[in-house]
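This report refers to the structure that appears directly beneath it.
The complex appears here without one of its protein chains, the remainder shown in place.
A, B and C label the chains in the order they appear, each numbered from 1.
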């Protein structure tokens, strides 16, 4: 039992930390630290900076341009990025479609797509959910009919994150309407510029435009855009779902946000003293901090056991991670109290330097809290995660 | 909208209060207030005192010797008894079997049993649960076969409260083994002195002897001890279950125990000050006190709507009432901290005046806490109560 | 003991509800929020016509002398309809005048729906502590001069007059030296920055720079400002609790409906026991909160100030807990649909959240409850 990093790990951490200090643009960092909204350009810019360093694809094997890092190194890298406040590398290309292409794509697909993903030449989005499907993903209805050397796609996807920026979408489509619902699903890559695709924004409760509906009206997709075999898409999707949970606990961000919370709580008051000195509030912060400490160890236990590819334990990490994130935002709003009420989209979008009531810390917090309610819903709701624990770990 | 008692109600309250001050024996009161265990004699003594006053059967109509009180008066009486710290009138006779006898018994049964119940000439216990049945009461297996003018009863009951003291037991027995499980159940009154009955104690986690297993080995029960019709027992049982929930919220006791809690918390310390002055602890006590305030109003709302006979709202009262009781005992144990650990059954049974470590307030609290875990399990577990709310109120 | 509403109360509630259903639907509300003013003149006329603005005003000033219970009934309906008009701000402000027995002309205008009011109590540093006042009121020849800045004044930019807390003496958080003033929003030296709130309202930061007010602008007796402020803020708390109950009813019933209709894995999701019990928990939270909101409405007019404070703080704390739980779970049970702006559920959730932190959050009121002598001494 040794919970310390090895000297090699520590050297790696220092290397990452120095690199980030030197290369993370301050304006991007400030947006992240202050809970503002990032533009397409912000994401792409950071992606390309990291790509130059060769650090985009921390989960890929070296042969494809990945870092070839150990699970511990990946964890350290993620922690350092979170600590510094980098924009995220969006998962849809690097962590979602790429592993599927590597595992099930043909050589031409690998040669074409993987370098473009590495360099962010394509912005990817994910076409899984449909209006009727929700947690029951396999019940999807979007049809793809083979006509000559094309598929003709008709149907609708929803909750498509940042599809308004996307060049490509990877889709689960139904190629065989009969039989068990898990069978007859195929995995298609579709160019978002194809005729017949319409993207309609879904505005979230914080008035952010993060997700969309995507409509397919007789969209022609070349058959070479099929991944693997027709009607085997569900297998690939399940493979991908396992990959999706990397860093799902988000302990690094939680640690950074905890410091933000403490600073804000130090600057606001209760009974004439700093809120952080109020025993009742401090007690809540302490409980949360301890939960984060515990989750950090739990994550490391999972990493050390499973060579970085968590099994059903990922459900625990997802539940606890999102509970922590939501609790952080809850305590932030509580700290600023009535000053959470003003709403200033221009400030959030970076169009104005200071918020309308001139409390820049407080200005984003209600929106942040409301936005984070999604975390216990998406990626398999926390209820679904408990079902997984129930079945896969407890055997009930 | 007027939440005040009427002048008549207030006069009634004063009358009850004076009566209790004059007639509740101090030794009984002290046992109750200090969470000690009551003996058979303690219960009977108080029952007979109240019987002399005619105040035993607050839910019975006057014709049978009941008080004929309004729901509000019953509520006031219960509150005052709780406030003073009277022993309970055990429900098995007065509130459970008596209403069934009144509603479904024949004249001879009414004439014989009801006066004896009023005067505590018989100690009753309840034969419902069986080892396999639990929340699924209707799956009971104890058989009663008609042979001439007797039933021959074989089987086993469990969780039979205070059966060790009992003269009579009312039982659900299976008279028809085929068909739907709810059919074929009959309602029998059985003399506990009948040959073939064995009572085996079940010792609870606080080492108290409160419940028992009752075994029936070819027990002969005269047919005139059948209530109503053969095979209609489930109907009577359900009728009784509705009656069982009187005063289930136990707000009066909660209010008394809250004062006890505050006193004990004032006498113990954290960081050199009274625990009740510690903001974190005070916050918990305040939350609990407010929950009690809310439940008191909720109870009165139910009383005022339903003329005293709560419907499915009883499930809410049961859940909230037991949550409050359990939280009270939890905070009591927390208040005394390490002094909850010593265990002194002789003190609890009233055999010694002072507890072994000489902290008489603290001495009973761990046992009290452990004992009260049962409240969310018995009388239909709180999970079952939520099923009832789900189905009967929410229609899900 | 009687929990029934009077026939008048029931009829009033129904009238408000009919108006909301007809003229203040989800789409209309969205347009009002997006409009330049952020409130609706038509809605205000309708509220006046319904008698809602006259309801709390004394009969002598042309009102109906409505009780706190009457107001509970109205606020529940406005909550259910998510009405974002300056009704709360106005009747909250009017209560200062009622309790100070002053400015009857303004009350008459309130009754007639001819004026809108707002209440300016918060400052940048005060958070939930309404005695933490830096705004000063200096006695001048013919009145007072106000200097300072108030923040998050609900409907401050839409109001014609403001109730403003200021100090004639004392340090921040002294209970002595606090005074309340009624100030015209077009008085010289008053500048207002209007902005949206995240729950669909408008609020303003308001600066007072050498604002001259006459002596009669001072409400209540000299140096008695804190008691008035404390009592009327309890009145505001009672209004908010009632509004929250109305929203909880609406959000709970929308969630129940969603559970019954939304299909997953071939069945309505309301067939899953975990969701059923969550819904049962929400129901119980609502009923407990309703009990406290009712008690608050009954006790807010109590002559016993400690009983009033104790009950109102208990109610705000309990309603706040329920508001948070019910809001969060309603969203969770709606799944993805719950976090979009497209269904009322998100808007109800946002408003419930903001009610929890308005006029003192749960912890503030728990601490106030604990601070009452009765907490430790009650028998």
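Here are a few things to note about the model shown:
What we mean here is this: a contact is a pair of C-beta atoms (placed from the backbone, for glycine too) under 8 Å apart; a residue touches a chain by one contact, two chains touch by 3 or more.
No experiment lies behind these values; they were computed from the predicted model shown.
Considering the intact complex, the chain excluded from display touches A, B, C. Checked against the full complex, the one of B:34, B:95, B:109 or B:129 touching the unshown chain is B:129. Remark: the omitted chain is touched by one listed residue; of B:300, B:366 or B:396 this is B:366. Subunit B residues in contact with the hidden partner, per the touch definition given at the top, are 129, 132, 134-136, 139, 158-159, 202-207, 268-272, 275, 280-281, 333-334, 336-344, 356-359, 366-367, 369-371, 373-374, 376-378, 381-383, 386.
Where subunit A meets the chain that is not shown, the touching residues are 1-6, 9, 72, 259, 262, 266, 276, 279, 282-283, 285-287, 289-291, 293-298, 300-301, 303-305, 316, 319-320, 383, 386-387, 389-390, 393-396. Mapped onto subunit C, the interface with the missing chain covers residues 272-274, 277.
The criterion applied here is as follows: only the chains that are shown with their structure count from here on.
Of all chains present, the one whose mean CA position sits nearest the global mean of protein CA atoms is C.
We define each chain's centre as the mean of its Cα atoms; on that basis subunit A and subunit C are separated by 38 Å.
Of all residues in subunit B, those that touch two or more other chains are 279, 283. In subunit C, the positions touching at least two other chains are 363, 366-367.
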